[in-house]
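Here it is: the structure, laid out below.
One protein chain omitted, others in place.
Every chain is named by a letter (A, B and C) in the order it is written, and numbering of its residues begins at 1.
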Amino acid sequence: MEDIISILITTVRVSTPLILACLAGLYSERAGIVDIGLEGKLLGSAFGAAVVASVTGNVWLGLLAGIGVSLMFSAVHGLASINFRGNQIISGVALNFLASGLTVFLGAAWFGRGGNTPALSGGARFYGIELPFAGELAGVPILGPIYSGLLSGHTILTYLAFLAVPLTAWVLWRTRFGLRLRAVGENPKALDTAGMSVTVLRYKALAITAVLVGMGGAYLSTAQAASFSREMSSGRGYIALAALIFAKWKPYPALGACLLFGFLEAMQYRLQGVDLPLIGPVPTQAMQALPYILTILLLAGFVGRAIAPKASGQPYVKER
Amino acid sequence: DPALVYDGGGKFDASFNEAAYNGAELFKTETGQDYQDLEITGDAQREQAIRQFAARGNNPIVLPGFSWETALRAVAPDFPDTSFLIIDTVVDDIENVRSVVFKEHEGSYLVGALAAMATESGTIGFIPAFDFSLLQAFGCGYKQGAAYVNPDIEVIETAIGTGFDAFNNPGGGTEVARSQIDRGADVIYHAAGGAGVGVLQAAADAGVLGIGVDSNQNHLHPGQVLTSMLKRVDVAVYNAFEDFANDEWTNDVQVLGLAEDGVGAAFDDNNADLITDEMRATVDDITAKIISGEIVVHDYREDESCPV
Amino acid sequence: MDTHTENVQRPAPAAETSLAIELKKINKSFGPVHANRDIDLAVTRGTVHGIVGENGAGKSTLMSILYGFYHADSGEIVVNGRPVIIHNSSDALALGIGMVHQHFMLVDNFTVIENVILGAEDSALLRPSVEKARRELQRLADDYGLNVPVDALVQDLSVGQQQRVEILKALYRGADILILDEPTGVLTPAEADHLFKVLKTLRDEGKTIILITHKLREIMAITDTVSVMRQGQMVESLVTSETNPEQLAELMVGRRVLLRVHKEEARPGDVLLDVNDLVVTDDAGTERLKGVSLKVRAGEILGVAGVAGNGQSELLECLAGMRAARSGTISVNGHDVTAVNEDSAAMLRRNGLAHVPEDRIRMGLVTNFFEWENAILGYHENYGNGLMLDVKAARAEAQRHIEKFDIRPANADLKTANFSGGNQQKIVLAREMERDPDVLIVGQPTRGVDIGAIEFIHNQIIKMRDAGKAILLVSVELDEIRSLSDRIVVLFDGQIVGEADPATADEGALGLLMAGVRAGEKANSTESSQ
């Protein structure tokens, strides 16, 4: 039981940046813009958050800065893919390169530590929040570990990430904005002929993307770790993208997919060096590959064809 | 000028390369003599970097890391008047090369013993960046040292990633450390460069003890880092620069273990409260025994296996 | 947005004019294509005004300018007597102009209601708008007989229903002036009749309607006035009752057009296409053909009539090797060719079957390809030895097609997307007919094509028949089926419900069959198609 809880706790923590990045991707792709630059945005905002948090000692300012960085990235992405009708994938790839170069370059120039920022402490970091009565309930069987162990003690960003899921679902299916967002990703002409600006809507979507992924980046450097270090996003943006496709661009399945990835990663940490029944010792690397292998098997076995929003990846052009 | 080319992790990896950098900086501040350094982006640049420094007359050229071996072998014979230092591997068949290797397993043995004494749960952790023989040598020494103190000790070992990029994944380091802590580990030793920062952070946050590596990392979280396994790359670099400046350069193989003060456990104000007199005494005893040969620490790299 | 405020509030009609719309000297170019040249147009309030013209004459462009989708390079727009500037579609909507586009502007995976309220929501939350739309749609349905299942996904609706959604969208937004761009191109005769009833009701209520169509019969039937466009220019505006189809056709094309197909008596030979008890399911697994058998002989055209969505597409796709049969057999020229593989289409072609698909853009052409590349689509294996593609030979083939079918512009190195619809259709026809196949299956050969091109295409099909080929013709245009076919079968709900002789069968009888009433049965559910 304790083992399971501990794996689940790790799952929640590992999933948090994935959930934020995945929902971020959901907004932009629902609006018809493929965002392979999530990776770079995560990295860039992790950097921005750590830099400002360490300079000001205030993690909230850090969070804002992280979001600010990804907003700038989104603006470039928007300019390239909305205004100039450029290739969204190249734009995303360019942003990933830009983040990986610029963060270290600026970090080295400012802090002289090879791109790493100084360790954050005190008010410059996010700490776990004890939910009410977590201490009192800890001893209660079953409920104790679940409430005090699993649910309590995460940082505010984790709670926000999980809240963002129902919120996104609500926005998508229940609001005017959501309706238009879904429409612009499926058939921008329908929106245009109904008298709305495709450009404005797509920029709005990109802004939301930036806010979410900025929170994800800030999580990496100010909540999960306590400093920025080079390439610290280490592929999470790509995993989030994979989760998004896996989830067929829907919020709750996206949560599920991210939790699944998180769970498999947590399992992997746990199973390293453990002798499996019947099989015996398994090489570390096999365990580490397991999440990815399972993902492929699930994808091939159960998920089937993923159909992207129809207009995603295509710049909107009125004239042929 | 002397030259220093860092290995893959880059100058500020908070451990190995940074130690080399520190040695060079110390030399610079003490002597006022400048030096040149460079970070590479890929394996193909290794030979190129050495060759370019040599061609420009930089001397001596310091290459921290065994990955330099092949490139060094290709270049050194072309520049017989240039002196080279390679660290972590032995190139003894070329005239103008000095080799320095460390007995990381001996230093790790000491911190393993300390971990076994400090633990209350009887479970300690080891976190390498990834499964890789050099890092296994750290882990294997650690386990031997821990077992020496307490044969029943449980050592959990979890790698962060699968390749060199794992050195840059502090988030992964944090998560792995936390998962070890959840499993009861209360002293955790990392051999993960930059990712190790995350390990020490997680340990400090959870109120358990971390153990640093390569450089003295005790100051990162005073009172929360039990000790650091020192690997005096800085000394090797400093010595090389100094020997060359004083015309005392030797092309030899230096094996730096406990006896040579090339490795060791770090004790300073930051961890003074953590180390009891008894622990200190045990460490001194073990050190003496290793130096005298009474204790032989098995080096994983000899046969790619660990006795414990 | 810096839209002029006068655009947002709908100007009350200035009393002194009865014109709803006035366009003056409109010009619009797409790069080198001068789509509209100094166009003048005046439409009286409360009338139906038709616009006809060849493909690419600039009709859709002109209307899109009026609707604010494109901006005119120069010219003036006057609505209800006031000059206006229409920046975008929301300005047009605010002026009471609604448009049903030639290619529907619907979001396929939205429900009808969602499509209707998109852009016309009242509040940030959807629910109130949805409720209001539900009531409003009910009212519109009652008033005009525009029934649609409001909670169904648009992609599950028939094209006819989708078009109703488009009309509802415009009416929901309070359109006074309704533009319909080729609304009947995809409709069955019954659906078209219904549409015209609706349009008449709207006109009688004082709404103004502009109708673009290629079907002169419709112009004569419903419009009050009509304009003819040719090559980007306005040729003539006439009062419908004072003109006739022959005159309009001549104005459109610039020459005399034969509006009737002339053909000799068929001389049927051996059975070349033999279909037996074919059962086919669609992607969702629903049975769409429930045991269809038919034979087509050399030298005859078998027409398959029916309301769209009764299995025609599945029949064509299965015969063309693009969809596997659940059971049953197909034989071409005596060879069993019942499709089995993803690449069966190639095998069918080798056995002498050629296929002109219903949907040229989706299936029959790669619009990004050069014309010459499309000229060998499906036959590329024949060009070049071994692995190599003989580009020269392919170009030569394309050139032959261009000459023989008078494809314009006569440039094999032009992107196919840049050809007009009629010419694109010719590219497909030329490719499939020039193979000299034994069996030709043709789906909707003249969809969206102007009368000049229709005449040509019909003649080519007759010519093939006279050359002793077996032709299976599927079309929702009853006129087309009747004038081309030697025999007609009617497909309803995946089954052949009857056979008719085009010479003797009257439209009413065929209509009943198409509605699923078998010969001899009493008509009871003729409305089931609506």
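Everything that follows uses one rule, which is that a contact is a pair of C-beta atoms (placed from the backbone, for glycine too) under 8 Å apart; a residue touches a chain by one contact, two chains touch by 3 or more.
FYI, contacts and distances are computed from a predicted model.
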Record-based protein name (UniProt) of the chain missing from this complex, from "NADH-quinone oxidoreductase subunit J", "Putative nucleoside ABC transporter, permease 1 component", "Heme exporter protein B" or "Multisubunit sodium/proton antiporter MrpA subunit": "Putative nucleoside ABC transporter, permease 1 component"
Shown chains that the omitted chain touches within the full complex: A, B, C
Residue of C:G96, C:P268 or C:G378 in touch with the missing chain, whole complex considered: C:G378
Which of B:E18, B:D131, B:E157 or B:D186 contacts the chain that the document leaves out: B:D131
Touching the absent chain when the full complex is considered, from A:I4, A:L163 or A:I293: A:I293
Residue of A:I5, A:V55, A:M72 or A:I89 in touch with the missing chain, whole complex considered: A:I89
Residue of A:I7, A:A21, A:L38 or A:A80 touching the missing chain in the full complex: A:A80
Positions on chain A contacted by the hidden chain, ascending: 76, 79-81, 84-91, 93-98, 100-105, 108-109, 115, 235, 238-239, 241-242, 245-246, 283-286, 288-289, 291-293, 295-296, 299-301, 303-306
Positions on chain B contacted by the hidden chain, ascending: 36-45, 47-49, 51-52, 66-67, 69-70, 74-75, 78, 88-89, 130-134, 162-165, 301, 303-304
Touch list for chain C against the chain that is not drawn: 31-32, 34, 37, 320-322, 341-349, 355, 357, 362-369, 373, 376-378, 380-381, 383-384, 387-389, 391
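Everything that follows uses one rule, which is that only the chains that are shown with their structure count from here on.
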Centre distance in Å when chain B and chain C are each reduced to the mean of their C-alpha atoms: 75
Intercentroid distance (Cα basis), chain B paired with chain A, Å: 34
Whole-Å separation of chain centres (CA-atom averages), chain A against chain C: 45
Touching two or more other chains - residues of chain A: none
In the complex, chain B residues that touch chain A: 10-14, 18, 131, 156-159, 161-162, 165, 168-176, 178-179, 182-183, 194-195, 197-198, 201, 220
Touch list for chain A against partner chain B, complex: 3, 6-7, 9-10, 13-14, 17, 108, 113-116, 119, 220, 224-227, 229-232, 234, 265-266, 269-270, 272-273, 283-285, 288-289
Touching residues (chain side chain C, partner chain A) in the complex: 30, 67-70, 88-93, 99, 101, 105-110, 114-115, 117-121, 123-127, 129, 169, 417-418
